[in-house]
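Shown below is the structure under consideration.
Heads up, one of the protein chains got dropped from this complex, but the rest are sitting where they should.
Chain nomenclature is as follows: A and B, assigned in order of appearance, with residue numbering initiated at 1 for each chain independently.
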Amino acid sequence: MAWTPLVLDLLGVFFFAVSGSLLAVRRHFDVVGSLLLGTCVGLGGGILRDVLLATGVPRAFDSPVYLVPPVLAAVIVYFFAHAVQRFHDLLITFDAGGMALFSVTGTLVALDAGMNPTAAAILGVVTAVGGGVIRDVVANDVPQIFRARGLYAIPALLGAGLTSLTSSVDWYNLATGSAIAAVVFTLRMVSLRYHWGAPPAGGHHDAPHPTPTP
Amino acid sequence: MAWTPLVLDLLGVFFFAVSGSLLAVRRHFDVVGSLLLGTCVGLGGGILRDVLLATGVPRAFDSPVYLVPPVLAAVIVYFFAHAVQRFHDLLITFDAGGMALFSVTGTLVALDAGMNPTAAAILGVVTAVGGGVIRDVVANDVPQIFRARGLYAIPALLGAGLTSLTSSVDWYNLATGSAIAAVVFTLRMVSLRYHWGAPPAGGHHDAPHPTPTP
Partner (left out) sequence: MAWTPLVLDLLGVFFFAVSGSLLAVRRHFDVVGSLLLGTCVGLGGGILRDVLLATGVPRAFDSPVYLVPPVLAAVIVYFFAHAVQRFHDLLITFDAGGMALFSVTGTLVALDAGMNPTAAAILGVVTAVGGGVIRDVVANDVPQIFRARGLYAIPALLGAGLTSLTSSVDWYNLATGSAIAAVVFTLRMVSLRYHWGAPPAGGHHDAPHPTPTP
């Protein structure tokens, strides 16, 4: 990976690692648990992608630079967690940032490994949402991606799809990549703000005439 | 994989995907969450098997046809979930169908990859139960396979063992494969109906003289 995608990738690791360390604070883990959870969340999506790509040892184990963002995240959260009141919104914001960046870089890595555009976009989504799923499963929550507050998978799929598309027509560069990530992030945050959401899994038939609870 | 095992495999993906989408309804996920959970459940066991077999990119990423059954499952559950009352039994039935088919096809894929009959049967069991474990862990349940309502692992092991055996003696074909899956499915369902189960993990010594609760 050239250095520009690497920068976006490390920024994504950092955002996800902060979300993990913030969850560690909320769950009263200690600072070692915070570092570990941040590392799992930050690196989990990329490791999952590399395992599925079957291209050898995941890059996070080969490049020690990937360990820097989680350490930074745990330190920052340790010193500044007390200064922020609204952990929950902050966690969701950092999670959205990581998801947006990984939907771009994850797709790029998969394309680099020779996957076709469709499979690359799917692996981009896996990268984008994998770390967050690991975070929530380990912390005994139902993963955000399934809980339907705002849109989550749709922005991730959009980012991965656009990255795959711009790469196919050779328009991908740091500027378009950053723009795609910005669009994904904005869509996620706006959907939260305005409570956008897909219809329920079982359709709207479940309770056509809801009985008022007395 | 020749086309006949492929048909059984896709049918298994579909059954597991329906079980995932039904769980999504019960957990009030939206329709995107339903599609995602169905996809994880339907493809999870096979992806896990392919990762363990270390034969390169899992087939679900190479063959887009594997994405059809989860889409179909999410659509069907979206439109017809309201028509069925007893989600729980339905979920368990579709899960049993997926498990039965995957115990056969998972073992075949592992044999094709050159594993010895014992290892192939174990990987068949991993395929058969992997998707369901992912479904229940993600949805914050203790996996069905551990919860001991009826027999679960034993039918899976039987199916994988019989497939490995019939393949070794060159008796495996679509008919025997379907028959094995039917036996596994029937054993699972009958064991549920008649509350068969293995003895408790700690033996029967735990409470030799149960104190009646007043």
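The working rule: a contact is a pair of C-beta atoms (placed from the backbone, for glycine too) under 8 Å apart; a residue touches a chain by one contact, two chains touch by 3 or more.
Nothing here was measured: the structure is a model prediction, and the numbers come from that model.
Here the missing chain is touched by one residue of A:8, A:47, A:122 or A:156, and it is A:47. Among B:6, B:51 or B:183, only B:51 touches the chain left out of the display.
Among B:60, B:145, B:158 or B:184, only B:145 touches the chain left out of the display. The missing chain lies against subunit A, touching residues 21, 24-25, 27-34, 36-37, 47, 51, 54-58, 61-62, 64, 74, 77-79, 81-82, 137-140.
Listed by residue number, the positions of subunit B touching the unshown chain are 51-54, 115, 118-119, 122-123, 133, 137, 140-143, 145-148, 151-154, 197-203, 205-206.
One rule holds for everything that comes next: only the chains that are shown with their structure count from here on.
The mean-CA centres of subunit A and subunit B are about 29 angstrom from one another, to the nearest whole unit.
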